[in-house]
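Just dropping this structure here.
A protein chain is absent from this complex, but the other protein chains hold their places.
Chain lettering (A, B and C) follows the sequence in which the chains are written, and residue indices restart at 1 in each chain.
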Amino acid sequence: MTENAHATVTPSGIEIDLSQVPAPVAAAIDTLDAERAPQIAVDLGLTLDEYETVKATLGGREASLTELYVYSLMWSEHCSYKHSKRQLRRFPSEGPDVMQGPGENAGVIRVGDGWAVAFKMESHNHPSAIEPFQGAATGVGGIVRDIFTMGARPIASLDSLRFGMLDKARQRYLFEGSVEGIGSYGNCLGIPTVGGEVYFDEAYEGNCLINAMCVGVMREEDLTRAVGSGPGNPVVLLGSTTGRDGIGGASTLASQEFDEAAENKRPAVQVGDPFTEKLLIEVCLELLQRGGFVALGDLGAAGLTSSASEMASRGGVGIDLDVRKVPAREDGMRPFEVMVSESQERMLGVVTPENLDDVMATCERWGVRCAVIGSITDTGRFVVHDGDLPAGQDIVADMPAALLADAAPVYDPAFRRPAYLDEVAEYNPYHLLLESTVVDLSAVLLTMLASPNVCSRRWIWEQYDHQVQSGTVVLPGADAAVVRVGLPGRGAVTNRGIALASDCNGRYCYLDPYVGAQIALAEASRNVSCVGARPAAITDCLNFGNPEKPEVFYMFKEAVRGLSDACKVMGVPVVSGNVSLYNESFSQPIHPTPVVGMVGIIDSLDEVCTASFKQAGDTIILVGETHDELGGSEYLKHVHDVTAGTIPRLDLGLEMDVQSTVRDAVRMHLLSSAHDCSDGGLAVALAESCISGHLGCEVALDDGLEPVASLFSETQSRILVSLSDDKVEEFEKLVGKHAVPWSVLGTVGGERIGIEGKVDVGLGEAAHIFDVTLEDLVNQVD
Amino acid sequence: MKRYEIFVTGKEGIFDPAGEQSKRALANLGYQGIDELTIGKLIRLDVEDDVTEETVREMCRKLLANPVIEDFSITLLEEA
Amino acid sequence: MKRYEIFVTGKEGIFDPAGEQSKRALANLGYQGIDELTIGKLIRLDVEDDVTEETVREMCRKLLANPVIEDFSITLLEEA
Partner (left out) sequence: MAATSAATATAVAPSVSVTTRRPRFGVVSFPGSNCEQDAVNALRFIGYSAEFVWHRSTSLDGFDAIVLPGGFSYGDYLRCGAIARFSPVMEAVIAFADAGGPVIGFCNGFQVLTEAHLLPGCLIRNENLHFICKSVVLRVEDSTCEWVDLAPGTVTSLPVAHNEGNYTCDEATLARLRANHQVVLRYCEPDGSTALGGSAPNGATDDIAGICNEAGNVFGLMPHPERVTDGVNGQTQGAAFFTAIARRIERGVAR
């Protein structure tokens, strides 16, 4: 394959111009023999073609053991995005407010007055399925490092969770453990966990999803990138010791299907140390603030390997490391173990020789370990030394940094439309509509409020410190959380805010990946619009099954296409994200779950609205209108155990008009409340506004639909608002201007949730069921 | 009635931040010569005579220890 | 090098929420005949040979146990 030095090799679909590869620095290197090398490569997850490419980047020679580990991790799906990369290019990532799009540790947008926020979402699905507490905790740790690496102070987290049904003890264990892990880590760091979402569905039984999002704030000029530069500059490793825990952890786990074999990967469990992370936040932000680092990057998946090679590659430089200078947690670690360890709470920094003393002293002051482990070079090579070996024979890896980081193979996997899509689309819930005239709809509403996917999430968020930093303006339980923008530690508190929400209905995506993904964006935007925020940008976490299966890849492709089309229409860029594939157990893929994490901007915290009814006598208005759209609904699933049908249509134009109507109304102080209609439809939205406001309602729904559709249809682009009588006229003018459909439903007040001719339930009873369901489900005894 | 004592400790290679920080704290208090400090659990279980060690082992595997990251050992004490 | 094992247990009369919850959880799992379950700490301390039991006792009094709510006992194991 490598006939001459200038050949272009493309065994895995990539092109390498070998004349551009920087020359090796090692005189000799202990390579594997030609027989064993490919075998080990395959054991480590590379294909034979990929190994040929590895050899090509190494000038045709076999790899050393350390090199093979390094390559196999860097070129794993988790680190290289080799199956998803081409699809992700569809996402719009530019916009006037975007300071940093995908490609860095986190995306960054401007939020006004010189303020910027960095944010990103990441999955920790596979580790959490093995050990939920530590898996979820270290997931939070990882995403938080991505944020402060950028120079931003983390001010809020969200968590997006999926489990199987809670009647299974294992699912309760996973759910309880994950929530506890997320809480324990975030609470200790003093970063408020202000929101998130959780769904329960059999589809996630073998493979739970734990996605964590973190948001940080900074002044625009504080933006730091992980770009290594300055040959001769020392490279320092901050934070925890390096152990064998997590060797081949996240990256190996996340790049393979999850089944019983995973049991053997137990030693890969990493234990989080939030205390050390908290100190790292303080040390790094303090040093960044006075220009202490040339570059800073966190150690995530593939540990030192990934952060060092990416730093070198971004800066077009080389890097020299000595594994024996890395503070080890255990004796006798082999070079490759040090290089690929995923021990948590570590940061890699490049400093100038002049700044080194300050960096060391600052670390010492905070009690943070700091070691010089190497330096930046001008060789373009990523060179790993083993200081225990005699000089001259101490090089255990010598790799072209840029190719290692960026020349991973890229695939266009085959795709095929799954046959089931047509089957499920044919399902027509008409017979259930007819039934709705004979059932007790009040009882159905109570049943819906007791759905694990509808009921209050209080049991979760009360375990999260959602108020630390004293900047949480709208607490969990609303459509979106609102957090004040500022850096109080630097004497800056503003009246600006950001609104945060995460959304994805996996059932919709299973039934229709294109529209389902669009709805995820629409709902997230709607949620931030309800509190009065302007949707600004998103991060995403794309959770799918094995991309090497054509059906799965079709779903992935369609979801990405749907999400990116919707982003383009709505003018919302994707500034960061994460892909988690191979979410399967025993060959059963999860529902496609492209989670959207939304950041909205609030120019004045005086103009914020929440979902609860505020005042008896207020008029209740529905912005948008209801159609007969029960396909894929929570009603079908929870009451009839059916996952089928045509999911609600989405008209993005109408969606944007509805949202801007409500945003304008919030800004004009017209509204007492605004709440989006999502899972469970209008009846559930009404009940939620009643319950959180401790006020009943008396409404009539004259939409001409069958009662069940009228109550539980999940038609998109609907927002339920309430307002005092003296504001109704002005509001009418506003909706008229935006030309969106709307209707007056009734009034707030009383002790009952009354929907004329359909529902009449006591507020107390509804509130009780809504409130205790989740806790009861968790505490149930088999 | 009898008493079982159950020791639950972190598996080999599993990081123990609590032990690590406690060790540091002792060093800061001026204590020298400490090589390693790990923190595990000591569970005392007083049970009826007919509860066998096998049953206790099962309790450990199911609930009292986390087999993914912890080892456990069981000792029967004579009298509760 | 030698190893001390330190047992830190709740004082008589001090409520032990973790023990209480575990007991309840075991009952929920169907285990019968459990009279009492308490959860304490097992601290393993590997030290140089010249660290005396008296010093370890002092470490416990000062830091490793809280005399307001906890008792402790120390055992010397032969080899670390």
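Brief remarks follow.
Just so we're on the same page, a contact is a pair of C-beta atoms (placed from the backbone, for glycine too) under 8 Å apart; a residue touches a chain by one contact, two chains touch by 3 or more.
Source: prediction; values computed, not measured.
The residue from A:Gly114, A:Gly190, A:Gly232 or A:Gly571 that touches the chain not shown here is A:Gly190.
Taking the complete complex into account, A:Thr472 is the one of A:Ser313, A:Thr472, A:Thr539 or A:Thr661 that touches the chain left out. With the whole complex as reference, residues 13-15, 17-18, 20-21, 62-64, 66, 68-69 of subunit C touch the missing chain. Interface residues of subunit A with the unshown chain, by the touch rule above, are 180, 183-184, 187-190, 273-276, 278-279, 366-367, 461-475, 484, 488-489, 493. Seen from subunit B, the chain kept out of the figure touches residues 17-18, 21-22, 25, 28-29, 39.
Operating definition for what follows: only the chains that are shown with their structure count from here on.
Averaged C-alpha coordinates put the centre of subunit A at 36 Å from the centre of subunit B. Distance between chain centres (mean CA atoms), subunit A to subunit C: 40 Å.
Computed centre separation for the pair subunit B/subunit C is 9 angstrom, with centres defined by C-alpha atoms.
Taken together, the subunit A residues at the contact with subunit B in this complex read 130-131, 134, 240, 243-245, 266-267, 269-273, 275-276, 329-330, 343-344, 367.
Residues 1, 7-9, 19, 22, 25-26, 29, 31-48, 50-51, 55, 59, 62-64, 80 of subunit C are the ones that touch subunit B when the two sit in their complex.
Contact residues of subunit B toward subunit A in the complex are 10-11, 13-17, 20-21, 24, 66, 68-69.
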